[in-house]
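Of the protein chains in this complex, all but one are displayed in their positions.
Each chain carries a letter (A and B) given by its place in the written order, and its residues are counted from 1.
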Amino acid sequence: MEPLLSVRDLRTHFHTDAGVVKAVDGVSFDVLPGEVFGVVGESGSGKSVTTMTIMGLLPQPPAKVESGEILWKGRNLLKLHDEELRKIRGGEIAMIFQDPMTSLNPVFTIGQQVGEMIRLHADASKTDARERAIEMLKLVGIPRPERRVDEYPHEFSGGMRQRAMIAMAISCNPDLLIADEPSTALDVTIQAQVLDVLERIQEETNTAILLITHDLGVVAGMADRVMVMYAGGQVEMADIDTIFYNPHHPYTLGLLASLPRLDEREALRLHPIRGQPPSLIHVPPGCAFHPRCEFARLPEPCQTEVPEFREINGGEHRAACHFAEEAAQLTPDDFRRMAEKA
Amino acid sequence: MSTTATDQQTAAGAGAGAAIHAELPPSARGDVWRRFRRNRGALVGLCIIGVAVLAAIFAPLITFYDPAQINPAISRQGPSLQHWFGVDLLGRDLYTRVVYGARVSLRVGFFATAIAVGIGLAVGAVSGYYQGWIETVTMRTTDIFLAFPYLLFAITIIVIVGRGELTVVLVLGLLGWMTIARLFRSSILSVKQTEYVEAARAVGCSDLRIIGRHILPNVIQPVIVYATLFIGGAILAEAALSFLNVGIAEPTPSWGLMVAQGRSFLFTSPHMLFAPGLALFLVVLSFVFMGDGLRDALDPRLR
Partner (left out) sequence: MGGYILRRLLHVIPVVWGAVTILFLLFFIVPGDPVQLMAGDRAVTPEVRANIEARFGLDKPWYVQYGDYLKRLATGDLGVSFRNNRSVNTILGEAAPASLRLAIWAIIIEVIVGISTGLVSAVKRYSFTDVLTTVSTAMLAAIPVFVLGAALQYFLGVYTFQHGFPDWARFPVQGIGPDTWTFFFIPTGSQWRYLVLPAFTLAAVSTAVVARMMRTTMLEVVRADYMRTAASKGLNRRQVVLKHGLKNAMIPVVTLIGLDLATLIGNALITETVYNWPGLGTRLLGAIVSRDAPIVLGITAILVLTYVLMNLLVDLSYSFFDPRIRYGKEATA
């Protein structure tokens, strides 16, 4: 299958007074039509900057795409004129953001904002756009959409607002929906509802979803394939089962180990990954994760050689670790037992 | 009056001030100075004010004539070596009068502001801290006073009560406290609910102590900025009142009065109004720049 989106060796740097922030430094991945591709990482790992680069929403100073390609249906988005990009934005690739209260304009009604999207890409009249907006609101499960369509964002609850954002994003049948931490700003129960809506939409319309989150639980429910990012680079990429049951990178292991679980057998403490994410201006030499890694062999090779994002067992599984095979021997529980003793 | 709107505005400023100081440790005061220094306009403003203050203090030392000394023979002559800014209608040296005028303007500016800030802080504190009917009464009173356009109100009162520097200072101060009260009240409202205030109350601090030691230092930022701008405004207002002949009277050298006198001879002796006019402009502008600089220095969010 031809990939919808193909990111090749993307590097996005920010030139600031304090130095060059290497927010995304060599990331490559594909998104296939209809699949849910999860991107997982801590704050500052570069996940949001990647998506903003895809959409072309970064202010070009201070941001600069140093190298790489973003191929959308074969065309390189980085080389397109603004006018062509704008057609794709919203029409073919749509995005929903983290905080629905601030992401929706408080002075326009929901109907006006959804309708604007429709009129922009589908050349519809005001009445037609409004009708379609009501349809979309119904699709995402907002009750009484004929009334709600004329209400303002502040009259909606958090979960409803996020649904409205989803409605707005899918209103023009995009091929790809980028969801940047869609549930993070919501209560846990509402989170589940919103994710359900996303899942349902995905099943019904077969839209591909690029799902950004720091929460492994979110990906577990929805994603087909997952990419784990750290400090601007990618550390592991595989299908969902492999990531959870056969991780090959210490960071992935660490993430899994720090999850509290309902089916605990032993009474093990929660074991967060020690240390802090690194500065993106002064990225640690060699493997960026080595200062926090339980398996790091210092100084060689972890501190000196940048590990290649290599194939594991042939096929689609890749990891960027010199000792991936060793790391794969451990389970998250082993990991935590190690930490208990330490 | 526009309680909602002004509250919104002042709360935004005040909230920012409160939020900032809640994060700044005391040693960061040097930090504020550093940021202030980076704003060149503000620095220039500070220098000009400094020069004006020094000129006012050392006026007798840097001038060569008596400001009241008349010399009808050379009435309205333009700038010359003996009279750098020329002379006015009565032959008085304009350079001297402008320098002494700095005294008048700065005096009025600072004292009127002191009065306005004093009353404003008190009223704002009381209404913000106590709420309930006290708050309603004070806010209504503030609204009523705010129904009067500033200059108009000042003119009306001075007309009834009489002219003179003291009257001007009192009137400008007594009519200027309202916005500060509003500003301060908003700040207090946003800070009152914070935990450190609750803690202080739990420990048993008296209300006055809570206001003075815990709330005040954290909400003073927007007041400082406004007060700086108010000084400039008071100087302007005094000049306007004197210009309209309801402010400071002869023979005191008020810049506003001098501009009024110069205006009568616009065609023949324009120099008479340029020196005091320029002085007014520079001094007020300096306060505006300083106020802006302070605002930016105290609130990094706006940069």
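FYI, a contact is a pair of C-beta atoms (placed from the backbone, for glycine too) under 8 Å apart; a residue touches a chain by one contact, two chains touch by 3 or more.
Computed from a prediction, not measured in an experiment: that's the story for all the values here.
Asks: With the full complex in mind, choose from A:16, A:102 or A:313 the residue touching the hidden chain.
Replies: Only one listed residue reaches the unshown chain, and that is A:102.
Asks: From the listed residues A:91, A:158, A:221 or A:284, report the one that touches the chain absent from this view.
Replies: Once the missing chain is taken into account, the touching residue is A:91.
Asks: So one chain is hidden, and I want to know which residue out of B:62, B:144 or B:166 touches that hidden chain in the complete assembly.
Replies: Within the whole complex, the residue contacting the unshown chain is B:144.
Asks: Specify the residue from the set B:180, B:273 or B:298 that touches the hidden chain.
Replies: B:273
Asks: Looking at the whole complex, which of A:42, A:66, A:116 or A:199 touches the chain that is not displayed?
Replies: Residue touching the chain left out of view: A:116.
Asks: Against the chain that's been left off, what residues of chain A make contact? List them.
Replies: 55, 57, 82, 86-91, 94-95, 97, 99, 102-109, 116-117, 120-121, 152, 154-155, 165, 168
Asks: To test your reading of the contact rule: which positions on chain B touch the chain that is missing from view?
Replies: 1-9, 11-12, 15, 41, 140-141, 143-144, 147-152, 155-157, 159-161, 186, 232, 236, 239-240, 243-246, 256, 259-260, 262-263, 266-267, 270, 273, 277, 280-281, 284-285, 287-289, 292, 302
Basically, only the chains that are shown with their structure count from here on.
Asks: In angstrom, rounded to a whole number, how far apart do the mean CA points of chain A and chain B lie?
Replies: That pair's centroid distance is 53 Å.
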